[in-house]
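The other protein chains are all here in position, but one chain of the complex has been omitted.
Per-chain residue numbering starts at 1, and chain names A, B, C, D and E are given in the order in which the chains are listed.
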Amino acid sequence: MPIIAADTAWVLVSSAMVMLMTPGVALFYGGMVRRKNFLSTMMMSFAALGLVGLLWVLYGYSLSFGPDKASIIGGLDFLGLAQVGQAPSPVYASTIPHLAFMVFQAMFAIITVALITGAVVERIKFSALLVFSAMWLTFVYCPVAHWVWGDGGWLAGLGALDFAGGTVVHIAAGVSALSLAIILGPRRGFREGTPMEPGNIPMVAIGAGILWFGWFGFNAGSALTSGGLASSAFVATNISAAAAAFTWMVISWVHRRPTLLGVATGAVAGLVAITPAAGFVSPIMGIPIGAGAAFICYYCILFRMELGIDESLDVWAVHGIGGTWGAFATGIFATVAVNSAGADGLLYGNPEQLLPQTAGIAAVWVFAFGATWVLGKVVDRIIGLRVSPAEETVGLDISQHGERAYGGQLR
Amino acid sequence: MPIIAADTAWVLVSSAMVMLMTPGVALFYGGMVRRKNFLSTMMMSFAALGLVGLLWVLYGYSLSFGPDKASIIGGLDFLGLAQVGQAPSPVYASTIPHLAFMVFQAMFAIITVALITGAVVERIKFSALLVFSAMWLTFVYCPVAHWVWGDGGWLAGLGALDFAGGTVVHIAAGVSALSLAIILGPRRGFREGTPMEPGNIPMVAIGAGILWFGWFGFNAGSALTSGGLASSAFVATNISAAAAAFTWMVISWVHRRPTLLGVATGAVAGLVAITPAAGFVSPIMGIPIGAGAAFICYYCILFRMELGIDESLDVWAVHGIGGTWGAFATGIFATVAVNSAGADGLLYGNPEQLLPQTAGIAAVWVFAFGATWVLGKVVDRIIGLRVSPAEETVGLDISQHGERAYGGQLR
Amino acid sequence: MPIIAADTAWVLVSSAMVMLMTPGVALFYGGMVRRKNFLSTMMMSFAALGLVGLLWVLYGYSLSFGPDKASIIGGLDFLGLAQVGQAPSPVYASTIPHLAFMVFQAMFAIITVALITGAVVERIKFSALLVFSAMWLTFVYCPVAHWVWGDGGWLAGLGALDFAGGTVVHIAAGVSALSLAIILGPRRGFREGTPMEPGNIPMVAIGAGILWFGWFGFNAGSALTSGGLASSAFVATNISAAAAAFTWMVISWVHRRPTLLGVATGAVAGLVAITPAAGFVSPIMGIPIGAGAAFICYYCILFRMELGIDESLDVWAVHGIGGTWGAFATGIFATVAVNSAGADGLLYGNPEQLLPQTAGIAAVWVFAFGATWVLGKVVDRIIGLRVSPAEETVGLDISQHGERAYGGQLR
Amino acid sequence: MKKIEAIIREERLEPVKRALEDVGYFGMTISEVSGRGRQGGISLQWRVGEYRVDLLPKLKVEVVVMDEDVVPALGAITRSARTGEIGDGKIFVIPVDDAVRIRTGDSGINAV
Amino acid sequence: MKKIEAIIREERLEPVKRALEDVGYFGMTISEVSGRGRQGGISLQWRVGEYRVDLLPKLKVEVVVMDEDVVPALGAITRSARTGEIGDGKIFVIPVDDAVRIRTGDSGINAV
Partner (left out) sequence: MKKIEAIIREERLEPVKRALEDVGYFGMTISEVSGRGRQGGISLQWRVGEYRVDLLPKLKVEVVVMDEDVVPALGAITRSARTGEIGDGKIFVIPVDDAVRIRTGDSGINAV
């Protein structure tokens, strides 16, 4: 099949938009920590752009999308982009250059690693984070991506639907975040209730705006062609984000006041939840999916706080749980009327679709939690995950990076 | 007619770019208010993303673009996106999915509501703003959009040209802003001349940069196809923005000094003015249109200040007047050489085109001002438009939203 | 040849992305200066959007791409966009409207002028900068663009390869920056070692993120069609940026600590270096090109500091040297397997390609340095390049623009 | 000479400035401080739930006055800064041994 | 009355607050200052290389106390702010002639 220029343009633009999401995460997270850790938090995302950007083309893409080995992992045929050229891949995205498909996937791997960092801000040692990130990409992300999206992956074989990464990106990141945060332990002062006020909420809002924008590339780009399906996924994405932002606002208003931080968080929760469903559900179903996400994630943050776990920026509650809800909701709301390559869900008379969905969710929860636990412990043993107490009180910007966010001023 | 993938990609990307403009407005406005109202100002735009994003798919699109009722309003056939699917609409944008057209229009409705908020920052009650926004969308935006762009709308019938929303978006928003600001009254201290210094001008500049970027989607995307017309509108947009930014800089230099705030404002004025004209005029006409906009809007701000009206961020002077000038200029500079679906203007020997243009301007001015007045008064009666004086002095971030922009620091 | 809608959409989106890079430069540079010069630094980039945006359509495009005169400069046939319409140009980019090609090029001219300003921040008189910019565009940028990209330009005739502007944009800007910085002299306190701490590093990071995003339009858009070549250039761009960001991080870690400022700078260096090569080399070659750029640029900054030259934000070291390395690397790594319109390089058995590459580099170095020296001296004679010492100590925001970045606060 | 240090609410700055002008003092130095006292802080909101912040933004106004002006100045500030609610702030009077105007080198009474 | 002005490390604020509460002082005023002393500054990094900054962020804590509370308050601050490393800061005791509570107009002892 020849390359279709319009599909290529669409996937390239989408790739660029997804790339921008990682600086978006940097802002979203950076604005939520204390001033003394602003740069270090942003650095974690920017480092993912460098580190994962490299590892992906060296071997990550090959492990994820290389020819299947036992339904578990891809082969090494694509090491260093061997065989990945301007012609389409024989098995993926037949109307665009293989390189375009590869780079679109690269952006997903990068942001997934960046997402996890929200759990460990303000106390992780930067060197340990880098080592962990490289290992996590290799031993968690690449296998899971292969299971769900790889040609021959076992979860794909079960019929688990994941349009744009609800399980691969969000559940994997969210559950791993929880696992790593538990190993790492809470920030100093967290247990004593020291208020850890977000240092720059306007940055959180810009970050959320950029994420919302980029998510159109993430979800609608996942159609891998331009046309009806991409449009449908695009609309579903916007509706879910709007519904969740609005719902979160209302919930916090009922509790006390509507906050910008809440609207930003709600939008992200809605975007997460629609991710696996975007190209399988009727767009208007973005309303229950998004509103549901806001409810569920809101109370999961409360629950996490009650547990006293310092999963600092709630990657688990927003991405892990939001992705879980979305993957489940895909099993409820999916319809072949929207995407003939999909399936009907519960609402369209096919309750069985909930089985592969649940299998996918369970598999990724268990694997991501466990594998991260092992990797985290290994890294802790070898280089130590945490900075010293003194470095933590001074702040990671100075202690890890020798910089401060607002210099030049007297302080 | 079958879907054209390239046109679809172009309209989807444009929709994403227009979506990003609303966070752009949040920054543009947020940076211009005092620190204590930074978040509340941004919140007004983000709330529009949630609220209007939902109402549009529930009924707004139907009222605006549903089958015509008496040339005044659309029917309810498209409620909840009924009949709006992956196939093209029978009457709008025949080469792209109906959903793509719908979501492109959604982004216009969202930003129009966000634009108005510039008039009422630093003193409006958030609950009142939300109720007003919902009513304004329903009773002002939807009818006007139908008149101008709806199949069968009476202003379209008259032959009024509005390529990308000079009347629907900018005049409607700007004139309504004026009306609402008058009802609401000035900020405390405004009459006494308390200086209300913009709290963060770099944010204003980022906002303007994002707006300029997104406006390419706004104007060139309004071609609804990719090709010569989109390119022409794109170029006209950039020229007008550049001409207006440059002219504003020169004017303020003549008065005293060239300012970044002025360049940012000028760029927006130029973008507003070219909006109705972008796809009807020869691109180089962006120079007189943009430069004219800078002149006219500059002196309208001065005039507004002399009147002592606290239309705080000059939505009226920049969008209302800029849009009016643009709609008028379309009647002067339009030529069928650029767009055969358009008309010739005064300069091309057809002074009559100024008639429908003037009719469109007048109709929207009168309707938007009056209807907003009524809606504003109703909301004021029922829930009260203004926060209490104490809440206003403390700032809306704390009093309405329980947040502050730069926390974590000591202050 | 008829217009191809997909190519047009791709080039228009790319143009918008390159446009956004100029506000990106404003942030990138603005965050690196002291608070008192934040706005003035941003203003320099925004002024380029206005000034160059106008001059380009008036005559700049014609001088660069108008019918060749003696292989040196373009003719005046395209003054005021005469003959530049919706039909394709007969000689450039045959599948897209001439207007689309023109505006894509406009964005390049704008950002090139903006890049230079990094050399002269915190002390140049704004009026002098504007006059210099207009003259530099006319007498340096337009000729060089014609030589390299113009139909009939002498460097193109020699066979010098420059895919997306390594010589035209980066060498020209970087070398001119050095020349102008020497004429202008160092900032007050520079010689005495007064620390000039970057005032807002998060802004530098956002700027870098936006630049990275926009650079996909810059490099992959330079294919001027959507498809395999664009995809290849896109991937090469991302790999080089990642490799350089990562390498810079490692180098500064070896020296002392990995910094966000370093990662941001490294990414930009990698993006610069891949610019001339993007569409001629196998994407994986982004690794040596990017890593090489980080090494070379890093030590060139050190070298520049040892020379005691206040080329304040290292436009020369990052763009001039990065572009030089990239142009040279193109001669090493180019292969016709990627782009049949290119050539093979040293690595593919054609060491001769290094000759035209070196000729191109040398020509632009000599011409840009010399011509800028003359223009700088002329402007200095006529209006004076520098603000007064008092204006410099107070800061350019107040003294040149009558504004301050964070107003409203007490200070 | 005495230095009057008044910790006031941010929003009372304009009235205090005007009141001090009325008693003849235009010059003053102001800084942004954070205070706590009986007012006890405010509660702010996180993504979900709330947390208390016990330090509130206040302004510190410093004016050096002649001994005989202490009483009128205290009165002016007290009146103009008062809202009657908890958190209105405090004024402290601190002895000053000497003052110098940098521009002229004048010291003592002539410097203020 | 005396004003105790303590220049402390940023990270010691919470212990100092608690120690002052223990000796009966809840009210205080805090400001962000920059200091230099024996500590000598820190070195930060530019894109390449480093540079020294000699002013370090510190907090100034001001508490006005009764004369008889000076010694306990000094002790409380000294103990709670100390890390034993260079840069722990200094405390100065400054006489206060009078105090006024703005809300009530009370002055002297009743105001603190």
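What we mean here is this: a contact is a pair of C-beta atoms (placed from the backbone, for glycine too) under 8 Å apart; a residue touches a chain by one contact, two chains touch by 3 or more.
What you see is a predicted model, and the numbers here were worked out from it, not measured in a lab.
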Touch criterion as defined above, residue of B:Thr167, B:Thr225 or B:Ser252 at the omitted chain: B:Ser252
Touching residues on chain C - with respect to the absent chain: 189, 194, 393-394, 398, 401-404, 407, 410-411
Residue ranges of chain D at the interface with the undisplayed chain: 1, 3, 17, 26-31, 64, 94-103, 105, 107, 111-112
Sites on chain B contacted by the missing partner chain, in the whole complex: 193, 195, 197-198, 252, 255-257, 259, 261-262, 265, 298, 301-302, 305, 314
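Rule of thumb we're sticking to: only the chains that are shown with their structure count from here on.
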Duplicate of the C-E contact set - from A-D, B-D or A-E, the pair where over half of the pairs recur: A-D
Chain whose Cα centroid lies at the greatest distance from that of chain A: D
Approximate Å spacing (C-alpha centroids) for the pair chain A, chain E: 44
Numbers and ranges of chain D residues touching at least 2 other chains: 31-34, 44-45, 50, 53, 55
Sequence positions of chain C contacting 2 or more other chains: 4-6, 9, 13, 17, 197-198, 200, 206, 256-257, 259, 261, 409
